[in-house]
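Structure record follows, encoded as structure tokens.
Every protein chain of the complex appears in place save one, which is left out.
For reference, chains read A and B in written order, and residue numbers begin at 1 within each chain.
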Amino acid sequence: MSAANKAPRWVTLALVPAVNLMAAFFIAGLIITAIGENPFAALEVLVYGAFVFPEALGFTLYYTTNFVFTGLAVAMAFHCRLFNIGGEGQAYIGGLGVGLVCLYMGGWPFPIVLIVAIMAGALFGGAWAFIPAYLQAKRGSHVVITTIMFNFIAAALMTYIMVEILIKPGQQSPESREFDPGTWLPFVHEMLGAIGIEVARSPLNLSFLIALVCCVLVWVFIWHTRWGYEIRTVGHNESAAVYAGISPSRNIIIAMCISGALAGMVGINEIMGVQHRLILDFTGGYGFVGIAVALMGRNHPIGIVLAALLFGALYQGGSELAFEMPNITRHMVVVIQGLVILFSGALEHLFRPRIEALFIRKPDAVPAQAAE
Amino acid sequence: MGEFFTIFILTLDATLRVATPLVLAALAGMFSERSGVIDIGLEGKMLGAAFSAAATAAVTGSPWLGLMAGIVTSMCLSMVHAFACVTHHGNQVVSGMALNIAVAGLGPTLGLAWFHQGGQTPMLGHSSRFTAIDWPFAKALADVPLIGHIYSEIFSGHNIIVYFAMVAVPVAAYVLYRTRFGLRLRAVGESPEAVDTAGISVAGMRYRALLITGFLCGVAGTYLSTAHSAGFIRDMTAGKGYLALAALIFGKWKPVPTMLACLLFAFADAVQIRLQGVELPVIGTIPVQFIQALPYVLTVLLLAGFVGKAIAPKAIGEPYIKER
Partner (left out) sequence: MTQAQSGPAAAGNLPPALALHGINKRFSTVHANKDVSLSVAKGTIHGIIGENGAGKSTLMSIVYGYYQADSGTIEVDGERVSIKEPQDALGVGIGMVHQHFMLVNTFTVLENVVLGVEGGMTLGTGMDAARKELEHLEKEYSLEVDPDAIIGDLPVGLQQRVEILKALYRGAETLVLDEPTGVLTPQEVDHLFRILHALRDQGKTIILITHKLREIMALTDNVTVMRQGEVVANVKTADTSREQLAELMVGRSVLLRVEKTPAQPTDVCLAVKGLNVIDGNGVRRVKDVDFDVRYGEIVGIAGVSGNGQSELLEALSGIRPVDTGDILFKGENLAAMDGHLSRWVREHGMGHVPEDRQHMGLVLDFHAFEDTILGYHHDPLYNRHGLLNYNAITGQCADWMQGYDVRPAVPEQKAGDFSGGNQQKIVLAREMERDPELLLVGQPTRGVDIGAIEFIHKRLIAMRDAGKAILLVSVELDEIMSLADRILVMFDGMIVGEMPQGEATEQQLGLLMAGESTNVQQGAS
């Protein structure tokens, strides 16, 4: 048992993620060079597109909102050492719940609609995660595989529901009718406009604040309640959990359901906030971005907000990039997303030990341990 | 009766076509997972190969060069997976997911830059694709009832990769069960410490297994873009990699049952296309989506132990860290 020979916290929490991110960007730069564009020019366009021009920030934060939800969802499961790849499906089904509330609660007072919609999104998303969670906890079916399968089942189910049931009569494309405007989430430009601050129009809406509230709630839940304590215990050391009278299977189910509920909140932003009707494929891969966000953000809400902001900027800046540089599409952002997952997830042992070794004080600098 | 039989034959014919990439990808997954490495990156490897193959075939006009490019691409991706998971003990699921996502973006990105057709590759002409090979007398025998039908529709008239997939199953079974390599492969996925104490390199075995995985995924991806279709389009694998994974689990990591699972899934798909909008007696119309979701539902039920028991290779997902 040697005493603490550890790298300073900022190395682990900031420098290592930064190096991983730089590695991902370096490879992305090589790709951009390979397709005949200047990566530095691309970066400039990207930053301009994400933050500088009038409605840029609004769009960036709108994407950020989704990524905060899905990033929190993945992180929640990670704290119980579960890898929830099903964020996409849970968001999809969660959106269905939100949509149903908005479709059938037109005319109700908005605060009630909002609360019921949030509950419905959480309930539907959580329910979609419950089945894989239950199967993992009670029957040992690997949650990674079952959540992948549930993504596909969700897609098929939603297509069926949209095409056969919720489609607006007399319409070709599978969309529901538009919700009653009274159920729409206010846009941020409207909210600020009401108090006299003019900002550019963007899809950014009230759900951004809901996302931030979720961050705080998740932080409180994970680190400041005994339920979060139990989940972390199960995630770190299952036999210690059993020793402490904490049921692993119960906590697996709880963690996954909360994870699914958080993913379901994407529906609040997309369906209630922006689309104002149920459509197909509104999740747009956000569930998968959540994996990158959680890995980069080291499963901590603050890290997740920062990582979500980065990906929000990449998504928004990427659109601008596609517009300005004909050779680059927003798919480049997906490449970067994959590279970030690769370097901060799968290859986490590539740089970290080497970097940390540079900062670890030599043992003789540590005060000698008494009584040893 | 005659018409029904024709439809039946045509459905089987379509089944083979749909099953080919599934069979190849599932066999690819079998080699990886039998060695103890989870591979949810089948999808990405196929997609990468599909792009490389179509791009190369479009530029050179040769489907064979396309095939080479597809295989090389897929094997490179597989080596990245091996580097992350075997050498650096990285999380296998995370690595597979990372590759899937990166490739999903990379194909359209490079496609747009190189061909300026919205991320697709140019349509491949007849000569730069793998086209149907007619067996001798297929035309002449086509009218002979039963045998002639079966011969000309089911056996004859497929492209070379379909036949390759048919041959690949017995070959894979032979390699797995009848060769030294196969014995060690199965051992390393069950008990790497037994392999290690027997003086065989665990990492070496896993790298070799992943090379084969890359090779087979490369062929599968090439099939999609240069045989089944005539060019690469975005997300053209459409979950086939995951479906293959489902088939692999459903086939309990064994070559022949896995192939049968692929055929079952493909048959369901072919039937679904046939049945679209058709009113069946008693049941009524079966929603398309129901049939599409069937393989995934079956896999979940299997994993939950409701239909048979799926026992994965014991050491799967665990990086092998030598100790003691």
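The definition used in the following text is that contacts are C-beta pairs under 8 Å (C-beta built on N, C-alpha and C of every residue); 3 or more make two chains touch, one makes a residue touch a chain.
What you see is a predicted model, and the numbers here were worked out from it, not measured in a lab.
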Any idea which of A:K138, A:R201 or A:H236 touches the chain not displayed? A:H236
Hidden-chain contact residue, picked from the options B:I7, B:A132, B:V167 or B:L183: B:L183
With respect to the chain omitted from the figure, which of B:S191, B:S229 or B:Q272 is a touching residue? B:S191
In the complete assembly, which of A:A18, A:A34, A:V220 or A:A357 touches the absent chain? A:V220
Contacts of chain B with the missing chain: which residues? 177-184, 186-187, 190-191, 193-200, 314, 324
Going by the touch rule given at the top, which residues of chain A touch the chain that is not shown? 1-4, 6, 220, 224-226, 229-230, 232-233, 236-237, 239-240, 242-245, 369-372
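One rule holds for everything that comes next: only the chains that are shown with their structure count from here on.
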Contact footprint of chain B on chain A as seen in their complex: 31, 34-37, 83, 85, 131-132, 135, 139, 141-142, 144-146, 148-150, 152-153, 156-157, 159-160, 163-164, 288, 291-292, 295, 326-329, 331-339, 341-342, 345-350
What residues of chain B sit close enough to touch chain A in their complex? 38, 40, 80, 83-85, 88-95, 97-110, 112-114, 116, 119, 234, 239, 242, 245-246, 249, 287, 289-290, 292-293, 296-297, 299-300, 303-305, 312
